[in-house]
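Yeah, one chain of the complex is gone here, protein chain that is, but the others are all in their spots.
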Amino acid sequence: DRPLFLIAGPCVIESEGLVLETAGALREIADELGLGLVFKASFDKANRSSLSSYRGPGLEAGLQALERVRREHGLPVLTDVHEDTPLAEVAAVVDVLQTPAFLCRQSDFIQAVARQGLPVNLKKGQFLAPWDMANVVDKARAAGNERLLVCERGVSFGYNNLVSDMRALAVMRATGCPVVFDATHSVQLPGGQGGASGGQREFVPVLARAAVAAGVAGLFMETHPDPERALSDGPNAWPLERMRELLASVVELDRAVKARGLVEQQESD
Amino acid sequence: DRPLFLIAGPCVIESEGLVLETAGALREIADELGLGLVFKASFDKANRSSLSSYRGPGLEAGLQALERVRREHGLPVLTDVHEDTPLAEVAAVVDVLQTPAFLCRQSDFIQAVARQGLPVNLKKGQFLAPWDMANVVDKARAAGNERLLVCERGVSFGYNNLVSDMRALAVMRATGCPVVFDATHSVQLPGGQGGASGGQREFVPVLARAAVAAGVAGLFMETHPDPERALSDGPNAWPLERMRELLASVVELDRAVKARGLVEQQESD
Amino acid sequence: DRPLFLIAGPCVIESEGLVLETAGALREIADELGLGLVFKASFDKANRSSLSSYRGPGLEAGLQALERVRREHGLPVLTDVHEDTPLAEVAAVVDVLQTPAFLCRQSDFIQAVARQGLPVNLKKGQFLAPWDMANVVDKARAAGNERLLVCERGVSFGYNNLVSDMRALAVMRATGCPVVFDATHSVQLPGGQGGASGGQREFVPVLARAAVAAGVAGLFMETHPDPERALSDGPNAWPLERMRELLASVVELDRAVKARGLVEQQESD
Partner (left out) sequence: DRPLFLIAGPCVIESEGLVLETAGALREIADELGLGLVFKASFDKANRSSLSSYRGPGLEAGLQALERVRREHGLPVLTDVHEDTPLAEVAAVVDVLQTPAFLCRQSDFIQAVARQGLPVNLKKGQFLAPWDMANVVDKARAAGNERLLVCERGVSFGYNNLVSDMRALAVMRATGCPVVFDATHSVQLPGGQGGASGGQREFVPVLARAAVAAGVAGLFMETHPDPERALSDGPNAWPLERMRELLASVVELDRAVKARGLVEQQESD
């Protein structure tokens, strides 16, 4: 019943400039709206559809950029890690770790990340039923971490398409972890452009509003000052210049939903 | 941008008593909340999973019950019709006709219903992509009817399950028809009990809130004073005694959403 | 364990000439291969995606064409009926009736068709789990008909796509009815061309072979001398001139499969 928080940023760290600009703009909006903000960006996209796609600046330059965001904008930062990531090195810099959807069933990896002692955003696989996130959370908890988030980002629906099942957001509350909805990866069309994933940016506000009304703890969104030229996930990124209006609408909805409480969690008389 | 309206009632006309009681309770809530209400009940369930299930009181008794609702509660009424329904007879009594999801591709039927001159709620098939509702609307319009609603009630998602794709609600706006979300059939588990469909009543509020936040014109919900004993679709009916709190929450959300307007429909600067 | 039979013909009766030409060519192939053949064609396509598509010659001309096929080629004929079809009139001419997939849940219709006393090919809805065909068969049997076939034609898989679940063919054996696989509608892309369905003709042989190897009783295929110019379902029709080679391959597979028996139906020692 805490107010909605936001995890946002560009998909990949294209440059320090991009990261700082985006972080600055987001911080301003978040401050204005009283919205908790965690800045997100990736230093390495380890699972691009195609080999020829841009992967990121690598670990060292990436962490340096994230550190500048922390220092210059005072924002907590999140980044996603992979099986070959030197976890301690990343954990020394960032505030929240994130595990990729495709890796949600890799037991050792989930536990290694959980053991870093930071909060972890556990993304649900596109192939996983929402109740099966309980097993993922169990693995992370068994590694001694109780600061876990679970994140829905769409489930496979035929080929090259995902659907966002709003029931999943309610189901995952049973894990006891705050539930996050990733409103931009949910509109991905995986592999939909042959050598890259397509996306349906126009549905980001619809899904974001729906998820907030369903009653999530947090929203995850990738944004970019110029999505058409983004080096990764542009088709599903929400334009930075339109973030303020979108966030204003969801913050308002969140207040209305949480002030009243969720009908399905109230006892009937 | 008109305020949300509600289509609600028991699935099937079990008795005049049930229908009048339910209509009275719903009218009271709707009046209190300033919510437009259309009363819904079926006189014949023509497509039950199993032959041994209750189908309804039949045409004559059904229409009589609906007429009493109109007269005694002053409510407009909606009922669903089938290929062998004497349409003119029904149209003489009710205010809105509804075509079943399974029949959305039957051209002659859609046109015959449209020709009755009443508003028609066109339910989208569980097997239909949202953009393909344009063809259904075209058929109805070609029959000279412009007062059409399009209604999402879940799309096939594996066996014995449906998923509600909130993108579909946005897609169907392109038909120019008011978009309705059926929050109770969307939680049906078709055939999920072998000889009958199961249902997940607990997700009705989640999906109803999500759809209203997505920006629908209307909400459709089946309700019953005692869902456990309902003669049809009990597992997915929302209890009448809990309607007030659910409707209060969605009316509030609807106001917030429509006051602000839909971000995805606004021009960027 | 009876040899494979074939239900085949053009989707719709475009003309008597087309129907007779196709029937003649199919009969020749069937005779050569020792394959039981039922000729199929529709007199009215009642559920075209779009209103502007060709529906067929209508009842009278359609039945006349089918009668000529019976008389001139000595073939049993099948046609599909709809809710407003005068069933007795059709039943007086044809040998097998077929109920459309979209209508598989319409209880009265299924029973009315079953009551005509002819064998009925019951198509499984795109939205139905294979075990739920037991309810459809129960309805038809309750109308006094034991000569029933159940037919798989693909199940909804995301939007505008179907998938053929070979498990379904095994599951439906439990109804006690011969199982038919519709190899051409299974490659339909429903609504995939906006105002019409698309199709993937190139996968017809793959699915036909797979289904025969799974152990079906019969195969259903639509064919046309010139699929590119077919007035309905051309994209998923198999060219008449290539039927011989396709049928030769499946007949051979069928013999191999049935000579040996189905491993899953044999007792382990």
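Chains here go by letter, A, B and C, matching the order in which they are written, and residues are numbered from 1 within each.
Following the convention adopted for this analysis, a residue touches a chain if its C-beta (ideal position, glycine included) is under 8 Å from a C-beta of that chain, and two chains touch if they have at least 3 such contacts.
Here the structure is a predicted model, which means the values were calculated and not measured.
Student: So there's a chain missing from this view; which of the remaining chains does it actually touch?
Tutor: Taken over the complete structure, the missing chain's partners among displayed chains are A, B, C.
Student: Which of B:P86, B:G144, B:G158 or B:G176 sits in contact with the chain that's absent?
Tutor: B:G158
Student: Among the options C:T79, C:N121, C:N145 or C:S164, which residue touches the chain absent from this view?
Tutor: Answering carefully, the residue with contact to the hidden chain is C:S164.
Student: So which bits of subunit B touch the chain we can't see?
Tutor: Residues of subunit B in contact with the hidden chain: 157-159, 161.
Student: I need the residue numbers on subunit C that touch the omitted chain, in ascending order.
Tutor: On the side of subunit C, residues 157, 163-167, 169-170, 187, 200, 202-207, 209-215, 239, 241-242, 245-246, 248-249, 252-253, 256-257, 260, 262-264, 266, 268-269 touch the unshown chain.
Student: Spell out, residue by residue, where the missing chain touches subunit A.
Tutor: With respect to the unshown chain, the touching residues of subunit A are 46-51, 55, 82-84, 102-103, 105-109, 125-132, 135, 138-139, 142, 155-156, 159-160, 190-191, 194-195.
Rule of thumb we're sticking to: only the chains that are shown with their structure count from here on.
Student: Using CA atoms only, can you tell me which chain is the most central one in this structure?
Tutor: Central chain: B.
Student: So, comparing C-alpha centroids, which chain is the farthest one from subunit C?
Tutor: A
Student: What's the distance between the Cα centroids of subunit B and subunit C, rounded to whole Å?
Tutor: 34
Student: Quick check: how many Å separate the C-alpha centres of subunit A and subunit B?
Tutor: Computed from C-alpha means, the inter-chain centre distance equals 35 Å.
Student: Could you work out how far the Cα centre of subunit A sits from that of subunit C, in whole Å?
Tutor: Between these chains, centre-to-centre, one finds 47 Å.
Student: Could you list which residues of subunit A touch at least two other chains?
Tutor: Those would be 157.
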